[in-house]
Structure formats: C-alpha cells, structure tokens
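What you see is the complex with one protein chain gone and the rest in place.
First chain written, first letter: the chains are A, B, C and D, and each begins at residue 1.
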Amino acid sequence: EAAKTVRINQAFQSLLYLPLYVARDKGFFEEAGVDVKITTGGGAAQSWSAVLGGSADFSIHDPVFIPISKAKGGPGVVVAAIQDAPAVWVVGKDSTDLQDNVALFKDKIVTTMPEPDSTWAFFSYLMQSNNFDKDYAKINQVGVGNEMAPLLAGRSDYALGTEPQISQVETEGMSVVYSFSADPDWYPFAFSALLSTEAYVKDHADETQRVVNALQRASEYIYTNTDDAVKVAQDAFPDLDKAVVEKAVQRELAAKAYPKEVTVSEKSWENAMRIADFVGIIDKDADTSSYAGNVNTEFAKNAVGQAD
Amino acid sequence: MSAQSQTSQGDVEARRTSSSLAGMSPARETLLVWGLQAVILAACLILWEVAARQGWISTFLFASPSRIFDVLTRQFASGQLFNDVKVTTMETVLGFIVGGVGGSIIGLALWYSPLVARLTRPFIAAVGSIPVLAVAPLIIIWFGTDITSKVVIVAFSCVVVSLMSSYSGAQQVDQDEINLMRSFGATRNQIFLKVVVPSSMTWVISGLKLNIGFALIGAIVGEYISSESGVGHSILVGSANFAIDTVLAGLLVVMILVTCFNAIVRVLERWILPWKYA
Amino acid sequence: MSAQSQTSQGDVEARRTSSSLAGMSPARETLLVWGLQAVILAACLILWEVAARQGWISTFLFASPSRIFDVLTRQFASGQLFNDVKVTTMETVLGFIVGGVGGSIIGLALWYSPLVARLTRPFIAAVGSIPVLAVAPLIIIWFGTDITSKVVIVAFSCVVVSLMSSYSGAQQVDQDEINLMRSFGATRNQIFLKVVVPSSMTWVISGLKLNIGFALIGAIVGEYISSESGVGHSILVGSANFAIDTVLAGLLVVMILVTCFNAIVRVLERWILPWKYA
Amino acid sequence: MQAKLEARNISHSYTSNRNVAEVLRDLNFHADENEFISFVGPSGCGKSTLFNIIAGLLTPTGGEVRIQGETSTGKPHPSLGYVLQKDLLLPWRTIMDNVILGLEVRGVDRKTAVERARPLFEDYNLKGRENDYPSALSGGMRQRAALMRTLVMDPEILLMDEAYKALDYPLKIALESELLETVRRLRKTVIFVTHDIEEAVTLSDRVYVMKARPGQIIKEIKVDLGVESTDVQDRRMAPAFNHYYQLIWKSIAQQSLPAKNRKVA
Partner (left out) sequence: MQAKLEARNISHSYTSNRNVAEVLRDLNFHADENEFISFVGPSGCGKSTLFNIIAGLLTPTGGEVRIQGETSTGKPHPSLGYVLQKDLLLPWRTIMDNVILGLEVRGVDRKTAVERARPLFEDYNLKGRENDYPSALSGGMRQRAALMRTLVMDPEILLMDEAYKALDYPLKIALESELLETVRRLRKTVIFVTHDIEEAVTLSDRVYVMKARPGQIIKEIKVDLGVESTDVQDRRMAPAFNHYYQLIWKSIAQQSLPAKNRKVA
C-alpha cells in the first residue's frame, strides 16, 4: 500500500515544533503510513492561508486562528496539541528573579512581539492581571524573531522570548527572570497546535489519524528518549550551538511544553482563549470560540489510546 | 538629456499632438482623464462589492469595499487613522529625503571619479539586494525601535535606486556638451553643476518617482520590524488577526498616500524641468 | 538614445579617456579594478574577523567571517547550499523574465497610447507600492506555496520598475527621429520597432539592472512567505532562531548571486548595444 | 497640366504654453514635374516649417497641400522624399543600416536594399565606412549619409532642406550636377531650401524669395540660364548667371539684416 501524502505547513522552523521533527526524523510518519511534506511559512497568517488556499492540509501554529476564522465565517478545526504550555520566558541583564515580584517591572522597557502576537499579549495580560496600568512598564514591540536584539544592544531591560533564543542569550550573560509556564494560572495552554479544516479532516480521516498517531508517538518519545530527541533538534538546527539546543530542549521539557498527550484539553483551551479575549481578537464567550466548536479531540484520543 | 539639444522645428508641436486627444485643450484633457480614472475605479469597486454580496467570492478571504470602508470609518472616528497616516508619512518623507535625494546626489557625484564608480559598483549592487527583513535584528541593534530605525529603512530602500538611476543619467551626458564647457575653461565642479546635473535631471526624477513606492514599502516593512503605530502597524495587526479587511484598508491608505506623493513630485518636476514643458 | 545621434568627433576618444586610468589599456585597467575590489573586500573581512576575535563586537550579534564560512562549509557539505542556490536561482530567473522583461515590453508598448498611459499611471504607481508581505495570505490563497507563488512575487517585484523605466525611455525618444520615420511612411509598428525600442534600450537595461536586486529580494521574501528550501528559507530559519551567522551566510550567497547576475546582464548589454561600445 | 505639388493659402502658427507665434501667412506656390524650385529667405522665416508641412509631418493651421491633384491627408505622401535640415542618423545603426532605413520601412529585403545602396557609397565617397556607427563620422560625412538615405528611395518629389550645407566644394559641385542630371532624365520634381544664392541660381528653374515675421513669399523669379548642360560648373559660367544672382540678392539683401546694418547694397 503506497503511503498517502500529507502536506503540513509550519509557521516557522522552530524548536517549539520538535514533535514534528521527531516524527519525521525517527520515521514515525513513515511507519504510520503517511508521506509528510513539510513547508514553512513566515508566520501564522501565511501558514493558515496555505490551508485555506488548499496548498497545505495542516498548519502548525497558534490555534487562536481557528476561532478568528470561525468568527468571520471561515472554516477550521484544532486537531492535536504541539505545545501545551505557555513556553515563554522573560530574560534580562539584571538577574533578580521576578517570578513572584512582578511589581519590579515598573518603568522598565520590555521587548515583545508586535501587538497582538503572543508575547505582547502575555505581558500585557500579566500587567493587567496584577492591576498595573498601561504605562507601568514600557512595552517595546519588534518583529517576531528580533526580540532579543534590543535587549542585547542595551536598548531594553527585559525581553520576552521562546526557545532557543532564551538559551542563546543566557550564554550571552542574560538571565531568565520569569517563566509563564511556571505560573499555575497559565498552565496548561494551547500554545501551538496542528490545525486543519473540518472538510479535510472529514474526508481524510484516515490520513489525519495517522498523522496524529505519529505526533503522539513523537511526543512520548521526547520524554522517554530525551537524548535522541535532543539529537533530532540539533540536526534540525545545525547552525546553532549544540549545547544551546540541548539546554533549550531541557527547558521545554521542564515546562512540560511538549505535550505528553496530544489531546488539547479544555483547560488549556480556556487559558488560551482568555488571553486572546483580553487582547480583543476574539470573544471568548462567543459560540465560535467554544472548546467544543473548535477542538476535535477524536483523533488525539484515539492516538493516545492506541499508544497505551 | 542631450536628446533635447537636437529638437527643433516640429518638436513642440508634435509632442503636443502625440499626447492630445482629438485636439482637446490640455485642461479639458486632464479633466477627461480624471473622469475616466474615476469611472474605472468605481466600476472595479462595484464589481467587487457585488461579487462579495452575491457570495461569488468569500468576504472572509477577500473582504469587500463596504467592509473596508467600515474599517476606515471606525479608524477615522477613533483618531487612529489620522495618527497612523501622520506617523507613516513622517517616516516616509524623512527617509525619502535622506535616501532618495541623498542617493541621487551620490549617484551624480560618482561622475567625478569613474574609478570610484567602477570600484564600488558591485558593492552597491550587492548592498541593494539585501532584504531589510533579513537584517532586522541588526537594524534594531544599531538604530533602535523608534522613528530613526524606520527612517533608516526607508532611506535604505530608496538609496540604491536613486543612486543607480542618477548615475546612469550622469553616464548619458553628451560628451560634446562637456567638451563645450571645457573649451570655456570650466572647472570640473562647473561642468558638474552646469551640465551633468541638469542633463541628468530626467533620470534623477525618474529614480525619485520609482522611489515613492519603495519609500512607502520601506516604511511599512520598518513598522513590521518594530512599531506602535503607523499604517504598517495597522496592516500587521490586521494580518496577525487574519482580518483581511483591516489589511486591505491599510493598503488602500498606502495607495492613496502614493498617489498624493506622486502628484507632488509631478508638480516639482514641472518646476525643475521647465524647458520640458515650455 | 538620441543623445548619441549628436556625438561626433572626440566622443569616442573622450569617453575612453574619461574612464581610463592614467592611459592604461582597458584589459589592464579591468584587472586593476578587480584587484582593488578584492583588496577592499579582504580588508573589510579581516577587520571584522579581528574585531570579533578581540571581542570588540559580539559574535552573537554580528557573527564573524570565520563563523559564516563555517556555516557555508557545513551547508555545502550537506548539499543544502547547492540545493538552496538552485531553487532560489530558478525562482529569480523565471520571475525576472516574466516581470522584468514583461514589464519592459508593457512599458514600451504604452508608447502606442498616451491615453492608456495617462489613465493607468496612477494605478500602476499604486500597485507598485503594495508591500508583498501585506498581501502574503492572498498570494498563498491564489498561487499556493510552490514555485509558482515565488515566481509571481519575483515578477511582481520587478514589473513596476521595468515598466516605469522603459516607459520613461519611450517618452524620451526624439520626436525628430519619429518624424524621420513618418517621412518614410512608416507605420506605427515600424516606428515602434525601429526607433522607439532601440532608442529606449538604455532605459530598459537600466531598469533591468535595478531589477536584479529586486528580483532576488522578491525571491527571498517569497521564501519567507512559504518555502521548504532556498536561500531565503535558510535565512528565515536562521532569523527565527536568532542565528545571525546563518542569516549573514544567506545574505552573502544572495550578494554573490547578484554579482553573477549583474555580470551576465552586463555582457548582454554589450551585445544589445554594440554601438555604445564600438 | 496639373501641378505635381501645389500649396494653397498655407498658414501656420506655433502654440507653446500661452504664446502663439505666427510663422507662415498665406503661402501659395506650385512645382511641376521635371521642375527644380528653390526657397531662399532669411533664417527663421519658416522654410523648415513649410517643408514639414509639405512632407505631412506638421498639420498647418490653415490652407492645404495638394500632391498630384489630391489633397494631402496630413500623412506623408509615398512619392515624397525629404532630406531634413538635421542629419538625424540613428546612433544605434551602422551607416549602411541608416542608409537603407527607408527601404526597410518599405519592406524591401535587406539584400536587395544593400545592393541598391552600395553604388551610392561610391558616389558619395563613403566607401569603406558602411559598418561604422554615426559617432565615428565627420559632420560632412553624416550629412552625406542622410542625403543617401533619401536618394536611395528614388522618390518622385524631393524636398531638400540645406542638403549640401556641410559638403566641401568639389564634392558638392559633383553631387549637384549628378542630381540635376537625374532630375532631367527621370523627370523628377525638386523643392530646395538654401542660403547660397549661387546654388539657387545654378540649380533652379524657379526661385521663391521669402521674407520673415510672418513668413511670406515676396517674389517669384523664373531662372533661365540658357544652358542645357546639367554640369553645375558650366551653369555657373553662363552669361545670364550674374543677372539672376543680382536679382535674388537685391530682393533678400536688406530684410534679414539687423537695423544698424541696413544700408543700400
């Protein structure tokens, strides 16, 4: 039986999507009987467009695009989790730990992604949930991937980022001062997921199941064969320092960011929607944002069950 | 351009004829053109709106004129539109002056030294092929995230076109006109100011015209790299939300800005090249 | 260009003199220029490397020549480099042909109808100011994520410059030369082919030269929007993970490509405009 | 007999920006088959403008041109050949390609065209320069190439605007003689502009004298040198030559001079 071809578009080539690379490099997709072609968009909007335009079957990025799409009458369904924690950290030159001391952000310049992207939303929400006003800390927005530049150039005090940037700037003398995943109010969190359209999932239930199965296997593998997973990550980023990659993967694991089970839980969905609602890009109470209406857990549950 | 030093009888007449429509007066002609342009524009918009309303195209993916209009109305009411336009215009104009005008001056000045021109040519071309996005981190490190960085990006987006275009112009200068100046014992500076510069003006202006678009693209890209406001910021927000109507509203604003800048440069051109419009 | 119809005695001589360095033969001159360019390049690289090794600049932020070289060696060994270059070159060349050559043809053809030219002018300028990134979702929806979409983006990046540049050229044609053709009873097509096209060639080629850089930027941006390989893909991966050395290695490859394409166009130019180099 | 070419009440004004300059007022003249007519008159009186009108390159603001009895439609008439005042060689074409430009436009294939042009290169002393670009030619050579470009078309009516101005004397004499001979033999019509009275007298059957501001014909002089020869040297030596020379001279002598130089010649 010839393997069925499945096209996945990832928003970035990112350590956040390690389960994808593990599934590919360890042959899990192959063993599941699918031939996966991976393309890269330069951002979530592009990836999701690839699915809408029919040039990809799945996309991998922030799942908030599904309720946005639905709110505007578009299609979309969340199929499986890729990142299940808000794997975002704050780094700064000053190593004073701020985990329980958020008030110390006062009057600091903090670099985030542009509004309304995730790190901007995270930080804004963090400030608001602590009842600080808008100008408590000065937010400095820069394009995705560039957040560390102002920090290292001394143009800001703190920066929010994801791996492997965090581990990279650590070697440049910066310190992690805050972890969002370590905050019990934030975990779990539907941070990245495998997304598709209802129509595709319905018509290609078999392929979908196989892909999800492979991802489930990969997610487990990361926890059971961490050393091998680290090697996959190092191969995926040959130009990064090997030690940095290892540290980055370990930090992700510590934050339980790679899901042990690829099912997107209701809690993790609600947490994600709360932030998106705060930003104003969706209404968390609208039907179009509901857990049931957006997340298809059937494949993930099958995959988890099968693995047991 | 020395092309004109050749023109004589029949030239002005023929030029007039070739651009005039059935012997209309220039003023009526302009009105006619504007009218037709308005009709074309309106026709496209109506077709688009109808297609959207009838469901021939998905408004989710392609928006519709009325939805774009709604977005603009909302942005106008909140004052965001005015502020965005102000910020982007400021960045564009400053960067255009630095890069476009500066590049033109450098390009013309390369006339002084064919050696320097030849030496730097490949480097200039190479630098001109750098996508700003790829060096975003370096730009932020060097120029920060405030208006300076946008001005730098706009200037960078303009400088190569203006430089190469004006340099081409300076290369086209009629050697005989230079010989004429030399026969008067003119210094190199005099030759430059009195022959090379005016004779290259058509090229310089053609470069500047091209750069209007690039300057705005530069400003938008700059706002992609870092921003709190501006038309590019608004487009970015729309794009991150998958709000195509917001994106297209931003693009519409950009196009209107370009049209205005173009009109301004056109007026400047008539003022700088009176002999072309005598 | 009609400028040349004026040149006569002293022109060739003067041109030669103005570009020659202390009476050297053209071949030796070229060697000298190449030598100097190599020296400049080497000096910059050495300075950079020393600065990086001495810790004057952070290698994390600014990489260093040796680290960039390591990246390239690794990419070369794995075959990735060759594949990336192949993919990007393909996209660039196809898009350049569609957009650059196509745009030049359209721009020249606008000579036929001043009315159409005037009508479309603002629309063309407006379209030229659209930042590709802002319409990335639409491009993916319409043209998918394979090579077609990159070719479209490259073509789009080239078309406006070539169009406007060649149109400017067609506007510069000496009316007297057209009158001469008319006196022979030439049809509009003959005037177009025998006078307008050759006389605008300098402008067309100048537009194409500018477009080499834009075509490559277009390909890179296209690969930013979606890709599985290509130099832009490699830059994107580096950039998303803050690997400046990978980004700069990619840029270096881009610059080398531009230099090669430029050399090719320069050869083509000598072949298309033999009378300029006679 | 119907005139080969006839101009009726030609008037022309140039409009630029807000100014209107009246250049020609109410010109009437004609040229018959096998006739050589010349226009002489001060520089700027509108001769080139008139030629552009005859050639159909410029639409006059008034009047009409009739060629072989038909009203000219404002398009260049195929039986007309026009040697413009400027040489206008196309810089991107070799001399040969410039010379055969008109034939090419007519659809003559290159080989035939080159064969027809080749003898002219001999006559006009440009042999060996066929493959040069115009920028390598001297002023007189360029002028000759421009002349050849029109003559190779073998037109029935020739308009020549100072066609021999940059030629050296012996060559000019030889080429003029050849032209006269051809005109006689093939019954062509030539309309000529010159500032050289000698040239006008030796070549023309009739001379129109113009004045400026606005351009008008003030005199028509029929020239009959009483010499059959088409050799310009012979015609120059004809006894009647001086009479006509003086006649023309007198009618143009005063008008083009600046006020302070106006004394009786």
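In this text, a contact is a pair of C-beta atoms (placed from the backbone, for glycine too) under 8 Å apart; a residue touches a chain by one contact, two chains touch by 3 or more.
Here the structure is a predicted model, which is why all the values come from computation and not from measurement.
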Sole contact to the chain not displayed, among B:L108, B:M201, B:A215 or B:V265: B:M201
Sole contact to the chain not displayed, among D:F29, D:Y82, D:Y124 or D:F241: D:Y124
Positions on subunit B contacted by the hidden chain, ascending: 1-2, 4-5, 7-9, 11-12, 174, 176-177, 179-186, 190, 194-195, 198-199, 201, 273, 275, 278
Interface residues of subunit D (partner: the chain not displayed): 14, 16, 40-44, 47-48, 85-86, 122-125, 127, 136-141, 143-144, 162, 165-172, 174, 195-197, 233, 249, 252-261, 265
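The rule is simple: only the chains that are shown with their structure count from here on.
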Distance from the mean Cα position of subunit C to that of subunit A, given in whole angstrom: 38
Averaged-CA centre spacing for the pair subunit C and subunit B, given as whole angstrom: 18
Whole-Å separation of chain centres (CA-atom averages), subunit C against subunit D: 48
Junction residues of subunit C - those touching two or more other chains: 1-3, 5, 7-8, 11, 61, 133, 136-138, 141, 174, 176, 179, 224, 239, 242
Set of subunit A residues in contact with two or more other chains: 43, 45, 48, 52, 145-146, 148-149, 152-153
